[in-house]
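Here's a structure for you.
Every protein chain but one is kept in place in this view of the complex.
Right, subunit A next:
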Amino acid sequence: MSFYRELENHVHEQLSRRNFLSRTSLGLGAAAVASLLNADSWGRAPEAPGAAEEAAMPLGAPHFAPKAKRIIYLFQSGAPSQLELFDYKPKLAEMWGQDLPESVRKGQRLTGMTAGQSSFPLAASNFNFSRYGASDMMISELLPFTSGIVDEVTFIRSMYTEAINHDPAVTFFQTGSEQGGRPSWGSWVSYGLGSDNRNMPSFVVLLSKGRGGDQPLYAKLWSNGFLPSVHQGVVFRSGPDPVFYLNNPDGVDKAGRRRMLDALAKLQQAQFEKILDPEINYRMEQYEMAYRMQTAVPETMNISDEPDYIFDLYGEEARKPGTFAANCLLARKLVEKDVKFVQLYHQGWDQHGNLPRDIQTMARSVDQASAALIRDLKQRGLLDETLVVWGGEFGRGAYSQGKLTKENYGRDHHPKSFTIWMAGAGVKKGFVLGETDEFGYNIVKDPVHVHDFQATVMHLLGINHEQLVFKHQGRRFRLTDVHGKVVNEILS
């Protein structure tokens, strides 16, 4: 209690009355901004003096008319092997068991898991590839359903990143920095574009696991960082209580909850006038959002009305809450509700050993549902303005980690090349960008850095990645830091 009194006194000492009034009006302006909606100039009250900085922030409107209104990001956590799925390298079969030439690796930094290996025997994919679609893309037999949607998809075979381990690499993809603490991608999008549905958060996270015992995920990946907390990703879990503490506890009815929120708002407002912390307003906005979500979320999460053929399409697993297939179906339902950023994480792709066995499990858990999602979005008229992204945090190396046999091998992390795909709004259909060398080790054509990829997706969403900035601790931050170039080649 004494802390608050101290803070209060401090605030009052610091501010002259005049200053106080203008700060308060700015604060109220900020309260309007805090709303996920109506953040444009048409609805805002006349700007208070000194609010220029606030007003300069690009809130609630794209920089230019967007191609994509929404994104579903099917993040494959653990890093799927591009050599078994998308990047066909017959040379590896030819040189099976021979050492990776030093001229290829060029002293590339390896993880502690293989750096000590005495040899780096090249391992070929145990799975066959065939050509599909107009782009003649080579796809592995591990992904028979994905092979069927090639003509809707742009593959980038020349992705590269800087991080070599999972946590920094996923964090880099999702926040633009290898260290945690920055706002996540979805928060940036929510901050930049606002929400298209006042009853739903604009950034929703869905989690699933293809296998147990793989790399963990952390809440920092959907944290708002230093952005206002209304932009935080909301995790929807499977089961009767999809959002923690959203439902009223036993004995509290809707009217009671309303009265409680109204009383709380008065208290918060009083506190805000003393402390002037805009986070108080953001918090209230979140309470109100949660109140509206109490009806909207159960409606959206209810998949019992879906016809049987939809479950045929996504696979029987889609009936089982918490699976990747069920989450894909939910993702579709969320974008039907105009949720801006639907972030799926699917864990289990970290195949250091027993790769041939485990990658089959993983491929089966995602292949059908990923392809079904594209087909389903298309028939609903949603693929035209929804961008779907599929990919992991890095790739996997050309040589075997551990003992190489005809039946079994493993692959270590490989940041220098990997494949991701995108489909839907604003990207080319049936297109392949980039090429790696014959070992699938180095990129030889059209490299795409993580920041380039981020800049491109932001561009599709109508955001100039260089202009979406937030001033924090004395400098302006953005998702792409000081990097990133829009990859024009893949835009339709």
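As a convention for this text, a residue touches a chain if its C-beta (ideal position, glycine included) is under 8 Å from a C-beta of that chain, and two chains touch if they have at least 3 such contacts; residues count from 1.
Rule of thumb we're sticking to: contacts and distances are computed from a predicted model.
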item	value
From "Septum site-determining protein MinD", "Cell division topological specificity factor MinE", "ABC transporter permease" or "Ribonuclease inhibitor", the hidden chain's UniProt protein name	"Ribonuclease inhibitor"
Of A:Asp151, A:Asp338 or A:Asp437, the residue in touch with the unshown chain	A:Asp338
Residue in contact with the excluded chain [from A:Glu141, A:Glu288, A:Glu435 or A:Glu466]	A:Glu141
From A:Ser118, A:Ser304 or A:Gln379, residue that would touch the chain that is not displayed	A:Gln379
Positions on subunit A where the hidden chain makes contact	37-38, 40, 42-43, 58, 60-66, 126-127, 141-142, 144-145, 147-148, 194, 196-199, 309, 312-313, 337-338, 356-357, 360, 367-368, 371-372, 375-376, 378-381, 384, 406-407, 462, 488-489, 491-492
